[in-house]
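These notes are about the structure you will find just below.
All protein chains but one are shown at their positions in the complex.
Which chain is which? They are A and B, in the order written, and residues in each are numbered from 1.
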Amino acid sequence: MNESNLLSPHATKAIEYLLAVSYLLLFIPFWRFVNGATVAQSFALSWFQVPENVHLHRGHSWARTFGGAVAVGLDDFAHKLIGPLDEIRFPAVGTALRQGQKAFTVVADGKPFDVVSPVDGNVVAVNEVVHAHPADAVRDPYGTGWLLKVEPRWLTANLKNLVSGDAARRFLDAAAEALSGRMSPELGVVLQDGGSPVHGIAREIDPEHWDEVVRHYLKGE
Amino acid sequence: MSETLERVTVSAFVREKVLLGMAPKVYAKSLFTRTNAIFAAILAIGLPTLAYRFWKGMGAVSNLSQTNPWGIWVAFDIVCGVALAAGGYTVAAAVYLFGQKQFRPVLRPAILTGFLGYLFVVVGLLVDLGQPWRLPYQFFLTPGTTAVMYEVGWCVFLYLMVLALEFLPAALEWLGMTKVRRFMSAISIGIIVLGVTLSTLHQSSLGAFFLMSPGKLHPLWYSPFLPIFFFVSSIAAGIGMVIFESSISHRAFQDQLDPEAHVDMDALQLGLAKGGAVVLFAYFFVRLQGLAASGRWDLLLTGWGAWYALEMLGFVLLPSLLFAFAVRTQSAKLARAAGVMTVLGVVLNRFNVSLIAFNWNVPDRYVPALGEIVISITIVTLGVLVFRWIVNRMPVLREHPDWRGAH
Partner (left out) sequence: MNLNRRNLIKIAGAAGAATIASRALSSATTRGAAKNAAGVLVDTTRCVGCRACEAACSEANALAAPEKPGDDSVFAGRRRTGPTAFTVVNRSAEKSPNGEERYAKTQCMHCVTPACASGCVVKALEKTALGPVVYHEDRCLGCRYCMIACPFGVPKYEYTKAAPLVRKCTFCAARQEKGLPPACTDACPSGALTFGKRADLLEEARTRIYQNPSKYVHEIYGEDEAGGTSWLYISDVSSASLTLPQDVVKKSYPEMADGALSAVPFIVTLWPPLLMGLYTFSKRRDDVAGHENSPKGAGHE
């Protein structure tokens, strides 16, 4: 082993001790840094809700199983993105739906948006209450805001293409993150408090082309 | 009559377990994918090269010389291979000994990666040995007990058995062999402890190989503490590999994942990242201590010093800080990037010690031959293919429904 040609043995040992002590001193703040994950970061982005037993489709429709049937609706994110709905055009009872194909159409500010179905199956019921008052759906998008009831055909296979729980929350967080840069701080506060925007996030961000923004998300890219 | 029934049962077993439930013709057709075309191309070049190596001798395919007896087969397939397979013992220790049960979902993939990693390290060894059929001689004929390689040989051999035993439950569940499977649960802790002990030994011994080369290995990398460096960095390599491999598997093997399992892979990777941050931080200072002990700070001002600084700052300290930052900001993406950097850093270090900074002052420098590179890639490809075959059939990325939550 090459002996040092610069340092005496005393100097070498002194440096070793110094290094060891410096390491200990640095380790304490490092450990604390690593363990104190900021809650603030994730706090800001939990603007959208996803209940535990709800499965989301990439196109922002959702499915919830109850017994043998499935309730279908539009998720919290899409509702707040589009804004208050003028009208919801339902498929007729008995219509066959395919996962990823158009299920129903929502209309906001005169513009229609097709929403795709999260599951394969036949429509057995539509929500007449929401049909009459479409703007109310946003208040409880996964509960009373359900839109269709479907008798599923390939439920287990369909569920493999949907996300739920933490993964669903991350899915919405990611979508929100993409938008958050373009939103006004006031809108952020409204969402944080669990409220919904007056005109929809899309219109806030891009008044000219807000319908393109909406379609981009409903396509599930 | 019963004979027909038996034949039907066997072929039904093969169809269910091996052919993924498909008829043979359908299964064969399903193999024609783009990815498989790439693998086939690699094997089409690699397997004949491998055959040629054994037919004409290693001189025909490699740039190994009298001055450079070890090339990338040793540096990459063996030395790096062992380091990158360290996830097996790292995650097993985390889950079973440190009680970090949140890492369970990556335990079996890590053990499988470890098992296959070590298996193909042995394949690499057989390719590199001049007379590979004599490999058992060290155990049964004339053991060179003073040799570091003797200790490594026994350790790797025993650890391969341990990894096989650790992975066996998955295979037993696949085959439905319940009684044996239950027995495995009973002895699992003993196997884990043995595995961690053996890993400590051979990971560090790979570093010990170079202790007898103070003149040949550049002073910035040579240290009497090489075994400690190799052991600590193997932990970091294991963590990095598990993060990296889990992010690929999650996408590549979507159909194997259990949607009911609610595995938050991001949270899991962030948990591993926390471990990675601390280990790399400590490793950085351990290496610094080695430098301090040698007293050769003057060498930092040389060209080799810059290379050393690149390895230390860019591939040890930087990933440590990135891991820490990723955990702090809960960014799984950053954690994955840091994981890749960590793996690259360990590979760089192993290459430096065994190849680049080795024989640093010799004019006749080694450059790998095309044949050596092809064979190394082929060995890795074979490993990936076996990994894929197993993951697509056995409960590795998902739990077997009859054995949920079992040890």
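Going forward, a contact is a pair of C-beta atoms (placed from the backbone, for glycine too) under 8 Å apart; a residue touches a chain by one contact, two chains touch by 3 or more.
Since this is a predicted model, take the numbers as computed values, not measurements.
Enquirer: Shown chains touched by the missing chain?
Expert: B
Enquirer: From the listed residues B:13, B:137 or B:389, report the one that touches the chain absent from this view.
Expert: Once the missing chain is taken into account, the touching residue is B:137.
Enquirer: Of the residues listed, B:47, B:122 or B:211, which one is in contact with the missing chain?
Expert: In the full complex, the listed residue that touches the missing chain is B:211.
Enquirer: Applying the definition given at the start, please give the residues of chain B touching the unseen chain.
Expert: Within chain B, the residues touching the omitted chain are 55-60, 62, 64-67, 69-70, 93, 96-99, 101-102, 104-105, 128-132, 134-138, 140-151, 153, 189, 192-194, 196-197, 200-201, 204-205, 207-216, 224, 227, 258, 261-264, 268, 361, 399, 404-407.
In the analysis below, only the chains that are shown with their structure count from here on.
Enquirer: Quick check on the complex: what are the chain B residues that touch chain A?
Expert: 214, 219, 222, 224, 255, 259, 262, 264, 266-267, 274, 277-278, 281-282, 285, 288-289, 292-298, 323-324, 327-330
Enquirer: Considering only the defined contacts, which chain A positions touch chain B in the complex?
Expert: 1-7, 11-12, 15-16, 19-20, 23, 27, 30-31, 33-38, 41-42, 159-160, 162, 164-167, 170
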